[in-house]
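For this depiction, one protein chain was excluded, whereas all remaining protein chains were kept in their positions.
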Amino acid sequence: MSTDIIKDNATKYSGEVTYHEVNETVLSMLEKPTFGWYVLLLSCIATWVMGFGCWISMMIYGLGMTGLSHPIMWGVYITNFVFWVGIAHSGTLISAVLYLFRAKFRQPIYRLAEAMTVFAVMTAGLFPIIHVGRPWYAYWLMPIPNERALWPNFKSPLLWDVFAVSTYFTVSTTFFIVGLIPDIASARDKAKTKFRKILYSITSLGWTGNARQYKNYVAAYLIFAALATPLVVSVHSVVSWDFAMSIIPGWHATIFPPYFVAGAIFSGVAMVITLVIPLRKIFKLERIITDFHFDAMCKLILLTSGVVTYAYVTEFYVAWFSNNMFERYQFWFRPFGEFKLAFWGMAFCNCMAPLTLWYKPLRTNIAYLFVMSIIINIGMWLERFNIIFTSLARDFIPAAWGGYNFSWIDVGITIGAFGWFGMWMTLFIKFFPSIAIVEVKEVIEAPVRDPHSSVHHH
Amino acid sequence: MLGLISSKFLRNNRYYPFALLVILLCSTFVGNSFAEDAAGYQSVGKRAGVWNDGQAALWDLNIIDHFHYFGPVARARGHKPQQPIKFSHVTHVQKNKMECQFCHWTSAKSPYAAIPEVQNCMGCHSLIGGTTPEQQAEITKIKEYYTKGEPIPWAKVHVMPDYVKFNHKRHVKAGVGCQECHGQIQEMDEVERVSSMKMGWCIDCHRERGANIDCTVCHH
Partner (left out) sequence: MQKKSLTILGQNDNVASEGLSRRSFLKVLGAATATTAVACADKADQIIYPNVKGDATQIPGLPSWYSSTCTQCDAGCGVNYKTYEGRVVIVEGNKDHPINKGGLCAIGHSALQDHYDPDRVRQPLEKDSNGVFQPITWKAAYSKIKQAIADDSKRAFLTRPLSGSLEKLVGEWSTDVAVEHYAYEPLDYAQLAKATAAVYGAEYDGVPHYDFSKAEVVLNFGADFLETWISPCEYSRDWAKSRKSKKPVRVFQVEPRLSLTGANADHHLKCKPGTELLIAKAVLKELLSRGKNNLPASLLGELEVSLAEITIDVVAKLSNVKSEKIVSAAQRLAEAKTSLVIAGGASAKTNNEYELQVICALINRVLGNVGQTINLDRLRKVKSDFQKVKSLIAEINDNKYSVLFVDGSNPLFTIPSDYKFGLAIKKLDLVVSFASHLDETSKEAHLILPASSSIESWGDHQPYAGVSSLVQPAMTPVFDTVGLGDMLLKLSRSEELKKFSEFQDYLKAQWQTIHAGAGVAENFETFWKKSLERGGYFADPISVAQLSIPTSVIVTAKLDIASFDSTKIQQKSELVLLPYASVKTFDGRAANRPWMQELPDPITKIAWDTWAEINTKTAAAKKIKTGDLVKISNYYGELQVPAYVTDHVDENVIAVPLGNGHSDFGRYASSVGGGNVYNMIPSDKADHLQLFTTHVELKRALGKHKVANTQDVKDSDKQGKREIARTSYIETKVPGAHDDHHDDHHGHHEPAQMYEQRIHPLYQWGMVVDLAACTGCSACVTACYAENNIPTVGRKIMTEGREMSWLRLERYDDGTSEDLQISFIPAMCQHCQNAPCEPVCPVYATYHNEDGMNVMVYNRCVGTRYCANNCVYKQRRFNWYEYELPEPMEMQLNPEVMKRTAGVMEKCSFCVHRIKDAKDHAKDEGRLVADGEVQPACVKSCPTEALVFGDLNDPNSRVSKLAKHDRAYKILDHHLNTQPSVSYLDNLKYKA
């Protein structure tokens, strides 16, 4: 009886799999890379090298190479920064927050989500440096004792960013590595090549899987989860303060922190779906990552999409209610002005399109989900575009108003970032278990010795 | 050897944390020794309690600064460029007790403590030929420059970047001795650089004397 319940849960949470099967499927992902993998890796590298080239030329000739100009001083780079930080979020959400909430659907996907987090933060972290006029002085933002007798300005939200993002990166990376240890150990035991043996034995930090280690491991994992949880809220709140703390109509809004956090999770979950679907297809993980997981993620998307939509509406309402001519003009300008396409694109991608997910069959329609997840990612990029560009384009002094036109450098660096992110992802998938073996095992039925019962079940 | 390490050491996993710790310490130590080289000027005050005593931190080797203006050589302590004429402050100031402002006559009038005009040198050296042959050789050089009507191409010892507006006049009028920045110049046969002249070094003195430390004092 009790076993039935367990078994039902197991079927629900992660298909009809056994311990052995999980081990096999997951570790089989680490086997000798195929030709396709190399192609993917190289194309990723090529992309970010191209982006890097753009950056170099920008440093040589000056930021005039970008589409930026007065008064739009922040452009694609900050948009990308916010976008990637946002992507990073859901990783921690899924791994830490849902862990604390014991939400069982997270098990098979959280490892991938968290890898995504780490690499997304690594990508996001590049953009402030790319963005500044004199990147070689970017280290002045660090509070380092120096012979100029100068500290950075702790009042500046940008400095808060430096701390928020670096903290976030440290914690999430640690959390990520801790989570990896047991699985790496099992990879170590099954590793064939010498290189991998050495690699895994170093990175598994001497995991033997004995009870004592396991006890400490669980405790440590719990602690890190607890540490990471507040960061989910804090990081993107701080990022949002870059805008909320300034005086520009369209930026200067108290709603920003929750609005940004919700948006971040929204985009993050979408990105997870974008990554999981091909992975599941390529490595035949259908029996581990099931419709149930997608369904659950779609519900998360529906929720956050709702929050984001609400935030949009509130912004407009506040602009009207404030009776502030500058705010009002700004929010008239967004839907009807120079950048109206971006606005309506955002509205479609983030508010309207996700509504279709109320319809259950679509929530489990993999092809549809893949398209939807990409639509949402585009939508979220457009959201940041709207916030940053349109607000700057029309503020207080009409004589100083201006427009924006993209340059190839902007586009190149933006695409390059995806290459950078993709490269790390590709490498990770081949070198470390992208599905948490231990945690998946937690939710599936333990192997039963009695043959009859097993027969009886089949 | 490597095999041994990989086999014995690497397999024995519980040493890894210690290994990491050791590596970290080493790197910090090495880095700090670099830092010493980068800004190890005696003249830069190393008083206790001043956190910015001119010592560069591990991460702040100012490589950029080097490339940006001075270039390491011209910036380092003891930079002693080859001068077209072996002018000796010892002879002029110490032996002959000449006032600094006799030659550097603009130092109390203008932001620049200008190098004296060739004519200024000739004022004395049309009469004074020098005692030793070396001296005579140098003094004849001056005469040549003067008769050709060419300026003497002195090599700069203290190079300031163009965004530092240093005002000699104010410092001289405030009673700051030449030696405080230029070192014991009267004892130098060849002028050399003794002060880092980095911002922290300036600020330090300004703080001590309660001078203005507004950025616009030097940067505009």
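For clarity, chains are labelled A and B in written order, and residue numbers in each chain start from 1.
We adopt the following convention: contacts are C-beta pairs under 8 Å (C-beta built on N, C-alpha and C of every residue); 3 or more make two chains touch, one makes a residue touch a chain.
In this text the structure is predicted, and so the values were computed from the model without any measurement.
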| Touch with the omitted chain, as defined above, among B:Met98, B:Val159 or B:Ala211 | B:Val159
| Taking the entire complex into account, which one of A:Tyr38, A:Phe321, A:Trp358 or A:Phe396 touches the absent chain? | A:Phe396
| task | Out of A:Ala103, A:Val132, A:Leu303 or A:Ala353, point to the residue that touches the absent chain in the complete complex. | result | A:Val132
| field | Touch residues of subunit B, complete complex, unshown partner | value | 68-75, 81, 106, 109-112, 114-120, 145-146, 149-156, 159-163, 165, 167, 169-170, 173, 214-217, 219-220
| remark: Across the whole complex, the chain not displayed is touched by subunit A residues 61-64, 68-71, 73-74, 128, 131-134, 137-138, 140-141, 150-153, 155-159, 162, 242, 245-248, 324-326, 338, 392, 395-403
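FYI, only the chains that are shown with their structure count from here on.
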| Distance from the mean Cα position of subunit B to that of subunit A, given in whole angstrom | 50
| said: Help me check something: in the complex, which residues belonging to subunit A touch subunit B? | reply: 136-137, 139, 142, 144-150, 194, 198, 201-202, 204-207
| task | Using the touch rule from the top, collect the residues of subunit B that touch subunit A in their complex. | result | 6, 10-14, 16-17, 39, 44, 51-52, 54-57, 59-60, 62, 64, 196, 198-201, 203-204
